[in-house]
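Questions regarding the structure given below will be posed in turn.
Here the complex is missing a single protein chain, while all its other protein chains stay put.
Coming up: chain A.
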Amino acid sequence: MSDPGPPVPARARGWCRDLAMGIRFAASGGREGWTRTALTAVGVALGVAVLLIGASVPTLMNAWHGREKARENLGQMHEPPRGDTTVRYASADTVFHGEPIRGRLVRPDGAHPPVPPGMDRLPGPGEMRVSPALRELLAEPGSALLRQRLPYKIVGVIGDAGLQGPAELTYVAGSTALRPPAGYRIDHFGKGWTPRPLTPQGTLLVIMTCVALLTPVTVFLGTSARFGHDRRERRLAALRLLGSDIATTRRIAAGEALFGSALGLAGGAVLFLAARQTAGWITLWDINVFPADVRPGALPAALIAVLVPAVSVLVTLFAQRGVTVDPLGVVHRRPAPRRRFWWRLLPPVLGAALLLPLLRQRVWEDSAANTTMLAAGSMLLLFGVTALLPWLVEAVVGRLRGGPVPWQLAIRRLQASGGSATRAVGGITVAVAGAIAIHMLFTGMQFGFTQAYARSGALPRIGYTTQAESWQQTERALAAVRATPGATDAQGVIEATLDTLPTSDSFLNLAIGSCAELRRVATLGSCRDGDVFVTQGRDRAARPGATLDLNPPFAPEDRPTPHPWTLPADARQVPLRHLGDGPDDHRYEILATPSTVDVRRLAMGDMALRIGFDRSVPDAVERIRTSMAKVTPTLYESSAVDNPHDRAYSGIRNGLFAAAAVTLLLIGAGLIISTVEQLHERRRVLSSLHAFGVRRSGLGWSVLWQTAVPVLLGLVLAVGCGLLLGTLLLRMINAEVRVDWPVVAGMAGIGGGVILFVTALSLPPLWRMMRPEGLRTE
């Protein structure tokens, strides 16, 4: 019968005792012990902070959406009856120098209107409450045009509860001019909203990002766990002499790592709390959140608290797997197995195999299968390079021969024990390859938007729409804009959508305007007020004499009362003036002069203005915006003047670059640890080399080459993999493949910097270890 071993409680007690002993060693190991503990703690702290931030993404998005929904009530289909507790509420958004400003106008119907979050009462007529960020912007000297555009008296600041984020530019103003059809009547603020859990694909993407970010941290952790291992092994050998078995020594080593992990966990929490304070300064894709909204869910936080220290302990045990400590202090290291190429090639090939079918699709389809394939394929490709790197380093270094002595020393050292350097550099490849691929994706997307905006923005034009009150309103707006400096041209019509009667779902586009305005749309020939025209080559339903509905249903289930209107039998056919194939082209079936249609009977009648401007006039667009806001603040602007994507993508790309740079520095720190460790182990050889008369510079060069070779190979692999992945991603979305060469060069530059940084910091210990003290044997 086999020995069942000690009972489970005794075994557990033994485990706890060994772990506790390890913790005691870590806490009382002197300067070196504390250095190792501190390094482990730093690695764990970074990992915990990154994971906590990742785990906060769903929560902060829910909070961000929740804040918007809690203060909003635009767009409902059925208005409540006017009463003491209702208020007319309209959007008055604007843009100032590219910054979007959320504006809301209110006009209470009675004495007890609802109040949105963040304020105790609604602003009175001519008053406004503003966000702190908008108050600052309004106070700036260059904001005169904005101050003219928002001519309300500031009576207070909107509290945090009424804002999505601390940097949000928003205001709520009381307006006596607000009247139907502008805005909506509401009796409360806040829309029903249930936070949606993250989809499995979204979860996968968050996990992938966290894993990609954590890889360098894990590498750093692995390196720091090995720090000072010779002294630890001597200590463990002493314990072996006292009767500890191998398993016990490993548990003691795990206990040491656990102590560092526990400190790291606490440090990570502090780092996370400090990092989230910066949330208010960051705006990505127009999302800016309060630090308090950056908080992980309870379950993810608990998992992080348990799993990260566990991973740290596992890394330590993994590092010990090839080492057996004998009671007499002899350390057996399992010889490094020969690296096989075929299985190392498997992950990247599998990754590419998952990604390639996605290229065949003409248009990217956002399905669960596609997202899973994309995430898994990208992950396999990225992590495949870390598997390939040790093989590549071994294959290249194994073939290097000759060269000067420093080069030979470095190459031989890499041939004999290049594992730790390669492991450290593995983190670089993931970080750099990922950063290059994502950079390429964003550069491609940004370039697409830039081109589109350049095309549509090539024509200096800005458009406005709002629900039409009357033709006179349009005339006033046109007059105002024509008097604005910088406005070169202004066209305006009232646009509406009509249906046939009985309904046929054959919607017709109507333009109402003076003869002068309609002549800009079509070649009319003779025209006077009272004329109606149908356009040539458009829908046959626009038949002179046909009865049309001015109040068509918004949705199939709607049954509004029809507002019949007869297309005059004498309506003449006229050709439209085409503006090209763009979205600005005229697409009307019917053109009518103002006296022929009662604008108030139109269900979907919008005043539509097209305004040209002169780019050479300073602030021409801002002047036009201010003029338009004075006429009707609830106008909706559509223009290609500001490309919001440019700012968003630039921010992300800069952030990515900074993150990659920090990662490279972290890897550099790991490399320093392993280099200094290696030097420490070789102090006797270094001293004897110095005795032979070897110059310090010679050994310095050997350290440089020893760092440079794996880093350069890692960078080459990372650039290749990053470009491949980036190309695949861009092809998937049918975007032009563009390489962000400055970023690639930047990454390579930082890689070079890491080499110099590691070498420079390794030189003082190198010289210290070359001292004659290392020759002493007594």
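Everything that follows uses one rule, which is that contacts are C-beta pairs under 8 Å (C-beta built on N, C-alpha and C of every residue); 3 or more make two chains touch, one makes a residue touch a chain; residues count from 1.
The rule is simple: contacts and distances are computed from a predicted model.
Engineer: One chain isn't displayed here; going by UniProt, is it "Dihydroorotase", "ABC transporter ATP-binding protein", "Spermidine/putrescine transport system permease protein" or "Spore gernimation protein"?
Structural biologist: Result for the unshown chain: "ABC transporter ATP-binding protein".
Engineer: Of A:Gly14, A:Pro100, A:Gly698 or A:Gly720, which one is in contact with the hidden chain?
Structural biologist: A:Gly698
Engineer: May I ask which residue of A:Gly297, A:Gly545 or A:Pro772 touches the chain that does not appear here?
Structural biologist: A:Pro772
Engineer: Taking the entire complex into account, which one of A:Arg344, A:Arg413, A:Arg610 or A:Arg625 touches the absent chain?
Structural biologist: Within the whole complex, the residue contacting the unshown chain is A:Arg413.
Engineer: Extract the touching residues of chain A with respect to the undisplayed chain.
Structural biologist: 402, 405, 408-409, 412-413, 415-417, 682, 684-685, 688-695, 698, 772, 775-778
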